[in-house]
Structure formats: C-alpha cells, structure tokens
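For this view, one protein chain was removed and the others were kept in their places.
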C-alpha cells in the first residue's frame, strides 16, 4: 500500500513540476524554495511535521484574510451584510482589483485581539455569514468577476441561534451556489480549513492550500475525543487523519500548494502575500480560457470525482 | 377629461368582450352576469360603489386564499418556511394541480377567527413571508410550474422586527425575482391589494382582480389621515384614489376582472371559486404559447409601460 | 370582527424635515447658516458635521465632474389621471412644486462622469413633493437604466423619498414593479447599480429600486425604513429602539454595505466605478 501511494504521489509531483500553478518558468527565482517544498512532499510527512502544520495553521501571528487583502487588492471596497438580518464579522466580503482585474473576495476572518476576536467570533460564521458570502458571489456572477475565497475557520459557529437560523442548510446552499457560478473561482486555505464551515466557501475551480495550512473534516481534538475517548490525543488523531497540505494534495483534494516564507507565513507577511498573489494570479490566468458553462461543468465533474472506493 | 376617460374605457371594453380572459364563447352560460358587469363598468362607478368595494373586499366572511385552494387545487401540498428563520403564517405557499396541471400557489392568508388571525398576522407578512414566497417561486422556475398568486393583504407588516429584517428590501427582492421568472405567472387580487405588501407578489404576466376586490397604494384611512388630516374621511379618500376593479382596469393596471356571484364572493364561495378557477385557467392557457424568455420580456415590457405622463 | 385597517401604505407620514424648523438651522447643534455657507461645504454643518438635505442640482454638482452632466428627459411632466383633489387639486400642488424647486419632477437624470469615469446619474429631490414617486419619477428612473444600458456604464442613483405619490393612486404603486423591471434589464445588460440612500429613503422607493443596488451606500443618520417610526409606533405600540430605521441600524442588520460621509462620497463612487469598469 505504501509504495503504491508513493507512486501516485511521484506521478502527481512530476505533473506538478510542469504546472503553471506552482510557478514554472515564472518562478525561476524561487526554484530553491520549490525544490525544498517538493522534497518535503516526496518524503511522507512525519507525524511531527503534521502536528507542526496544525500549530502553524493556528499560530496567533498567522496572517488572516484582511492581511492579504491589504497587500494584494487595490481599490478594496468591503461589502457588508446579508440583506436579511445581520452583518457577520466572521465573514469578510468585498470587491478589489488584483493586478487591475476586478475580483470578488470572500473569506473568514479570525481577529487579532480579544475585542476583534469577539466581534468576529474567532472566525466561525453564523448562517448569516454564509448568506453574506452568497450575496457577494451572486454579485460576482452577475458582473463576470472571478471569486477568490480565503478559507480560515475552526468551523461554522456551533450555537443555538446558529442552528435555529439554519447553519446546516446555509452551508449546503452556499456550496450549491458555488456549483452554479459561471465565473472562475479560486479557493485557498490560508490557516484552518475546518470542516463544513470551510467547504461552504471552497467549492471552487481551483483549490489551493498554503504550505502550513490544514484542511480537515474534524479538529484533531474533536477526532481524539470521539475515537480515542481522550481529547489530549489530538496529536495522534492528526497523524491519523492527515490534515496537512501534502496529504491533501496526494489525495487529490487540492490542486496546488502555495509556498510560504521560512519558517512560516507569519515570519514575513509581505512575502507570504506575494507568494499567495502569484498563485492566485496563475490560477485565474489558467481559468481564463474557459467559458462560464465549461467552468461549471468541469468544476462539478472535479468534485464529483473525489473519493476513493472499490 | 371625463369624456376622454370614457372613450378610453369603451375602447378597453370592446377589446375585453373579445378576450378569452373574460370568457368569450366559453362563458356562454354567463353572458348575463358578464353583461351586468360590463354595464357597471361603462358607467363610471359612483363614490358609493367604490366604498361598497372597500367594504366587500374586507368583509369578514370573504373567502381567503385557502378557501380557494381547497376548491380549486387537487393534491395540494403546502410548503412551509423560508429556509432561514421562520414560517410566516401570513403567507401560504404550496404545490397543487389545477385541472391536472401542477402549479405553485403563493398568497396571503388573513384568518377566520381571532386565533388564526393572530397566527397569520391579519394577512400582513413579515420579510420572512416574502422570502418564503420567493422560495416557492424559485421551485416553480426550476421545474417549469406556473405560479398563481392570490393577493389579499392590508399591507406588509409594520413592526420593529419587520423593519430590522428588511421589509422594504425583501419586497423589492420578491418583485425582482418575479421579473426574472421564466414560467407563466398569474396574480389575482381577491380581497385587499394593499400597497407594497401586495405588489411584492403581483408582478405577474396577467394581473386580475375580483369584481369587489380593491387594489391601492394606501388604505383609504391612511390616505385620509395624510391628505385630509382626518382618518374618518376614508370614504372621501377612496373616492379620490379609486381602488376599485373598474378603475384599475381603466388605468391599465390589471388585465381583467373576475366576476363574483351576487351580491359578492362570500355569498357563494363555491361559485366564486369556480369563477376564479375559470379565469386562472384561461389566463394560463393564453400564456402557454410563449417561451420562458418571451414571457419574461413581455412581462417586463408590460410593467415598464405603466404610468401616465406628458 | 373588523379587519385591522392598519395603515401600511408606502407613503410614510412622518418623513422629515419637520415642517416648522428653519431648514438652515442644524437640528443637532442648532448652528445657523446662510445658504451660501452650506453650499460651500456640501451642505454639511461646519460645527458638527450634520448632513443637511441636498437638492438634486446641488448633489449633481457635488458628484459629477465639472461640465460633464448632460440632463435627459427634463421635459417629462406629471399628468393628473385621477383628477385628484384632496384639500387642493393635484395639478396645483405640482405647479407649486415646480415653481418652488425649479424642477419638473422629484428626480433628475442624465449622463455624467465622476473622476473621469462615465456613468448615468439619477438623483431624487426631496423638496419636490417629498420626493414622492409618481409616473414621471418611475419613467425617468427607467429611462436612466436604458441610458446606462446603451452606453454600458453603471447607474448611480441618490434616493430621497417619502414613498409613492398618493395623488396618482394605483399608478404610483405600479412604479415599484416598473422600476424593478428596469433594474433587472440593467443587470441583464451587465451594468451595475450603485445606490446612495440619502435622508429619507422610505416606503415605495425603498421597496423597489433603492434596495436592488449591487452596492448600497447611505449617508450618516439617514432614515431608511419601509414603514416609518411613527406609523410603527402607532400601529404596533412596540417600544422603538433609539436608532430605529436609521442608516446605522440598517448597517448593523445587514441591509447596507457602508455609511459614507458626504465628503467621502465622490471618491467612494469613483472607486466603485473603477471596480465595476471590469478590466
């Protein structure tokens, strides 16, 4: 089994080397970093490396959505509200120009200090937050603007009002809308890609992950609590369900990995933003050649192919 | 001016006589009733007759939406909820068969006794009610079912929560959705067609009014309070702004008048339902020949032509 | 057994300005100004920043590049289809409004540029019969949509309205679906609608085109409500929150994208025009 998995991985990697997504000729100055990254990928990440990703993805200084917005988008105009009953601080939406091209951005936002974290519910949106994102994506579809989605959430908010206002239904609706869009869509997990709260805005033509982000169906603590009956076995659980970028790439769940500066994004936010911008731009360029109907058809076909069974 | 208005009215009436909408050959058994109705129309309704319509439209025994549903639709299945936060009792939505053809019905519902009136807010929907109607209309559009809308409301609910949840915006959104639908739509005012609360579900291919219904921008009492500074001048106000069916037809705001049994719908609900069913069926038959795009184009052109100016 | 004859019409009865107050006295800090002082400062209180109402002409001057505005459909005038007569004839009210405002109706439309970006403008004027929407307001707004479509430019509308114009009866209600259909045509043509809600934006205008913006801005403290505070209070006897119906509450409840100070309005609109310009 292990060698088969490695073969699959090597095949992916060789394909990856030729992909414009990770740079190709454009990234000539970064071949070294790329090589390091690829080396790390060819070696199965150790349990320690997986746990390091978990810690880095949740690092208190890790750049958040608005840190990237400030560095990547010109003429940023934030859109507020779901036109129903709230303006969810955990979900940021807006219009901006990426290299002169207007895009709609949606993304979770955690919050830097206690006050902002409260206001933004630690990046856990209510149903209203997903409806807010849907409104922004509908605007994008109406005007032909690409959608960039930055995923960074422990998960959707788990509360009484959130349930009453239809958390599950709204996450489904948001995905359904993304499956209908006729504009190019690129999602990137920039920190925690936590379960349903993440996938709600990640049904995109291209799905990327930053090198040290995690993407998972459950938190390591939650998984440990259920399967090991002991939340402190989180490290063991993470090693078992492998939320790191390399494994997500191997499983075909993401299309590419966005490099981070050493040792991780928070060490050099400007450089992290530059690298993210590069990847987003490449992905959008790649999608430019497809019609809206073609994008939609391919997007659905891609997600419908995910899963491994006999 | 009066004679010019009368000329316009006569022209309309002669057109009306040949319209399948009001029956033509099919209504051979009802020519008498029709003649009575036409006679009444050719004579400018008196202030007394206008006020009689106001009283009949609000009559406590007047049939409501569900009274017609019970008599006209087979296999009725009521749809509940806005998939957001509420199930507004003032707005009824559902699927049913009209002569074997599946339709989506939306309509305000007042309530017969005190308990039901409270539950249904006297037929005044919250924004959630309009969102509920939108959900049903989207279902219709997805499956190609015609939409029948029965209008019977003093107006949208005027309250703190209603405002906070976006009453104005939702009324606009509901109209916008109706302007986008690609399925045939028929609206009929069956009692009070009160201002924004009514038009929210009345942007239809064919707009009908029952003989004794009223359709107005403001209640007579409200108009009197503003313009006469005296709410008790309601009768005078009604005479001035003419909410009766004959005048609405004359102004081109509605496409046809649905006859009622004598003296009004509440006297013979079965017969009133039969006559309403006849008109709805005729209107739907008439719309059958148009494609979805054509329906939409014509619908918008019709509403964009409303208004009288120099 | 009577139905509740609650007045939920789209005409709010309590829209400012309060009739007795001197229009040039700041209601927040009581400072008094001459017209020319206010005009020189975007009709903002120099002391506290209160946003005084602006006429359509002043608004256009403040937004459009100098000399860029080309008015359209200026000659349209209301008729009196109902021969409406309350305490005075509608025709008399119309004539008086035209005399006192110098406008033909409660909305002015035309082509313009803002920081060199082309757009269409549709600006309402509250001083013309409370910015009420009758057949001409509906028609002119719709024509503004068509003009924007023809040139594939965004439509920027500044709203200020007490609601539908009762004196045109049911035809005034029909201006809601009419303007909604025009906005749908605009959107189908790929053009953006940018809405700026000035004080007050209520009732029929809020329940139609004003709520359909791709982007919705409002001025500080503007009343934005379908049913105004007084009517809500009267009919439901609910205790109203302090900022009931104000722009700030609307932002909190998710109905607005931003509240923009008047000094920031022109650059904000320009930014949005750049964004909606696509490439």
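Quick notes
Per-chain residue numbering starts at 1, and chain names A, B and C are given in the order in which the chains are listed.
As a working rule, contacts are C-beta pairs under 8 Å (C-beta built on N, C-alpha and C of every residue); 3 or more make two chains touch, one makes a residue touch a chain.
Everything quoted here is computed from the prediction, not taken from an experiment.
Touch, as defined at the top, links the missing chain to these shown chains in the whole complex: A, B. Only one residue from A:83, A:165 or A:206 touches the chain missing from this view: A:165.
Checked against the hidden chain, the listed residues B:81, B:261 or B:277 yield one contact partner: B:81. Contact with the chain that does not appear here is found for just one residue of A:199, A:258 or A:272, A:199.
Residue positions on subunit B in contact with the hidden chain: 75, 77-87, 95-97, 100-102, 128, 132, 139, 142-145, in rising order. Listed by residue number, the positions of subunit A touching the unshown chain are 1, 58, 60, 110, 122, 124, 154-160, 162-169, 171-173, 175-176, 179-180, 192, 194-200, 202-203, 215-223, 225-228, 234, 237, 240-243, 247-248, 251, 253, 299-300, 303-304, 306-310.
Note that only the chains that are shown with their structure count from here on.
Centroid distances built from C-alpha atoms place B farthest away from subunit A.
Remark: subunit A and subunit C have CA centroids separated by 41 Å (rounded to whole angstrom). Spacing of subunit B relative to subunit C, judged by their CA centroids, is 28 angstrom. Centroid to centroid, with C-alpha atoms defining each point, subunit A and subunit B lie 48 Å apart. The multi-chain contact residues of subunit A, meaning those touching 2 or more other chains, are 83-85. Chain contacts: subunit C has residues 211, 253-255 touching two or more partner chains.
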